[in-house]
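Quick notes on the structure that follows.
For this depiction, one protein chain was excluded, whereas all remaining protein chains were kept in their positions.
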Amino acid sequence: MKAAFPGSFDPPTLGHVNIIRRAASIFEEITVVVAENRHKKHLFSPEERLELVSALVKPWKNVSVVLCGGLIVDFLRGRGVSLLIRGVRGAGDFSYEFELSMMNRTLNPEIETIFLTTDPEYGVVRSSAIKELASFGADISSMVPPPVVRALAAKFCRVRD
Amino acid sequence: MKAAFPGSFDPPTLGHVNIIRRAASIFEEITVVVAENRHKKHLFSPEERLELVSALVKPWKNVSVVLCGGLIVDFLRGRGVSLLIRGVRGAGDFSYEFELSMMNRTLNPEIETIFLTTDPEYGVVRSSAIKELASFGADISSMVPPPVVRALAAKFCRVRD
Amino acid sequence: MKAAFPGSFDPPTLGHVNIIRRAASIFEEITVVVAENRHKKHLFSPEERLELVSALVKPWKNVSVVLCGGLIVDFLRGRGVSLLIRGVRGAGDFSYEFELSMMNRTLNPEIETIFLTTDPEYGVVRSSAIKELASFGADISSMVPPPVVRALAAKFCRVRD
Amino acid sequence: MKAAFPGSFDPPTLGHVNIIRRAASIFEEITVVVAENRHKKHLFSPEERLELVSALVKPWKNVSVVLCGGLIVDFLRGRGVSLLIRGVRGAGDFSYEFELSMMNRTLNPEIETIFLTTDPEYGVVRSSAIKELASFGADISSMVPPPVVRALAAKFCRVRD
Amino acid sequence: MKAAFPGSFDPPTLGHVNIIRRAASIFEEITVVVAENRHKKHLFSPEERLELVSALVKPWKNVSVVLCGGLIVDFLRGRGVSLLIRGVRGAGDFSYEFELSMMNRTLNPEIETIFLTTDPEYGVVRSSAIKELASFGADISSMVPPPVVRALAAKFCRVRD
Partner (left out) sequence: MKAAFPGSFDPPTLGHVNIIRRAASIFEEITVVVAENRHKKHLFSPEERLELVSALVKPWKNVSVVLCGGLIVDFLRGRGVSLLIRGVRGAGDFSYEFELSMMNRTLNPEIETIFLTTDPEYGVVRSSAIKELASFGADISSMVPPPVVRALAAKFCRVRD
């Protein structure tokens, strides 16, 4: 079975890597879908996010990464994928994810969403909080992989140059 | 008993219509209160929202629509209405609604809030998500009434012209 | 509009009285339905619960009390009542109540459930906790009306005689 | 990938069937594991539950049913299955399921749990509530499959004979 | 400041030890209060629970253990302690704990409850689940301290002798 793992990945975290690693051992093929979502304000450009995620998934032969500028459900239909994977860090995340999965099913009844729970050691790793921490110069090396540590440092150090 | 059903209605959804239809059969008179809330950014102007809601409530003789530029509790006091109706789509909504009802009661102890739960088929219908979907050109006809489908299309197609 | 307020009332609390008082000013007629529920173990017999609730609702002319041995939805159908009132003490209660209301609607699509939130000063008043406290001889006079204080004392003092 | 769907199934519901049907189209093989759990009081015996579930899964060639008297994680280890499927009816269910999945992972780090959400039309279908409804003679044919309707009727009618 | 840490401790877990260790470094004196609660069915007798907890708290000079047969709030009043410590394993626990703290404050307005969150590695450790796991012979040595592993084994092995 092929599955997709969609998200903003602004930036990708060790929590995302945790889900990808486990999903890659359950499903034959995983497509990580980087949602451009030009309506939202991101720290990293779509291309930067694609690049960061691509570097992280190299260890897994059955994982690929694509950029998606429109609706995920439309995008997947075109590629014959009907299974979405979502990571849930705890009960607080689930209400939103539950609603999102129902909405995707309303848009395309063939879409199935399955949920994996992030392993507890990555349960506090949320992209938005990481960006705020990085902006204060906090040590975030236990939350994001080394390339993302460097990418965040580069973003936030520019202002000091 | 007279009751009010306040909201932003940016835009009104089939979930709102579901609550209005059911409330109209429980209470003698329903006033749908379109909150201008000029502090928040809306897609539709207050006048557009008033017009969209007005079109939707025509089937019910005991439902009227008004625009409110200030505090709902002050507005209702002036009209002799002390009962607020709120629709709740699930447990995720309720925490916020509970707090809002307590705050309204602090502002005016005569205000009662009663909650109706949206029927499950409209449980995923949230105005903010609908706007995002419409901006991507998704088919939202199962979530909003036809006049709102057209109004959203008009908003988002302008950029293409 | 007629409405029903069903429950076990084992025993009735000041939280129940709070909901009844407010519902009685919103609806024309309130029927408090004491569910016998012989499958569950109660401290008070159905007749004792009926008597305790009856004493408490005397101040309101439009409130009556009945005992119900079967399904609430069947019982209400027979009496032409289709509106159920439920009190919710907070977000913790709501998940269960939401599910119950959906189940009642599945059993009889004409049944509407509306929710009132218990005023904060009665938010900690739960019948099961009150029974436990009373069994330890705690002062529960801020949680239940005087006749219930006496009834609980009578239940728990017997063993000392 | 092989997966297991464990539960008490006392009795199986249309919600269970909904999860099994969807899981059977995602995974190669599904083993439905009926947990005996002799510590808990069940309405149906382990053998009756096995039989009821077996009747329901006949339409799917890749679904089998087994009885398990011990720990699920030990049972699966012996069969080379490391993927558990759990159905979640809403945010209310998820806290418990999340904790259970973490506990299973503590007992055996190779165990993965994935969650599917029950389709909304079965969101109110909980085995414990169905038994209570059936005991009152309610029409539960929209909640459980016909063989379970009959099995419940047989259980609760005996007392009338 | 003196503080009390009340509970059933049936049996004590590594999660309890985690809270006690951290509380002992915040407060001058900690009294662990083993609630007898003879209304509830426990696996271990009050004396056994007292003994198990006493063995675990030996490393901390400022922690003592007592047995309490009545209401915690009354017990603490008699000893001049007005601060209760409660461990919370996650959002799922908190609703219940919040209500309990409010009820204690209603019984005695001088009682303060403060909450510590269990460290994530002990987040799945719940006494009731541990007893069930132990009854199946599961390896629970990562959830309870060695004396409790032995005590549980002794309880559940008796039947095999």
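First chain written, first letter: the chains are A, B, C, D and E, and each begins at residue 1.
In this text, a contact is a pair of C-beta atoms (placed from the backbone, for glycine too) under 8 Å apart; a residue touches a chain by one contact, two chains touch by 3 or more.
Bear in mind the structure is a predicted one, so any value in this text is a computation, not a measurement.
Shown chains touched by the hidden chain across the complete assembly: A, B, C, E.
Among the residues A:P46, A:G87, A:G123 or A:P145, only A:G123 touches the chain that is left out of the figure.
Listed residues E:S8, E:N62 or E:T113: the one in touch with the omitted chain is E:T113.
Contact with the chain that does not appear here is found for just one residue of B:S45, B:S64, B:T106 or B:S128, B:T106. Residues 90-92, 120-121, 123 of subunit C touch the missing chain (whole complex, contact as defined above). Against the chain not displayed here, subunit A makes contact via residues 89-92, 123-124, 126, 129, 132-133, 135-139, 142-143.
On the side of subunit E, the interface with the absent chain consists of residues 1, 22, 26-27, 83, 88, 90-91, 94-95, 98, 101-102, 105, 112-117, 119-120, using the contact rule stated above.
Here is the rule we go by: only the chains that are shown with their structure count from here on.
The geometric centre of subunit B is 39 Å away from that of subunit D, both derived from CA atoms. If you average the CA atoms of subunit B and of subunit E, the two centres end up 47 Å from each other. Across the assembly, subunit E contributes 90-92, 123 as residues in contact with two or more other chains.
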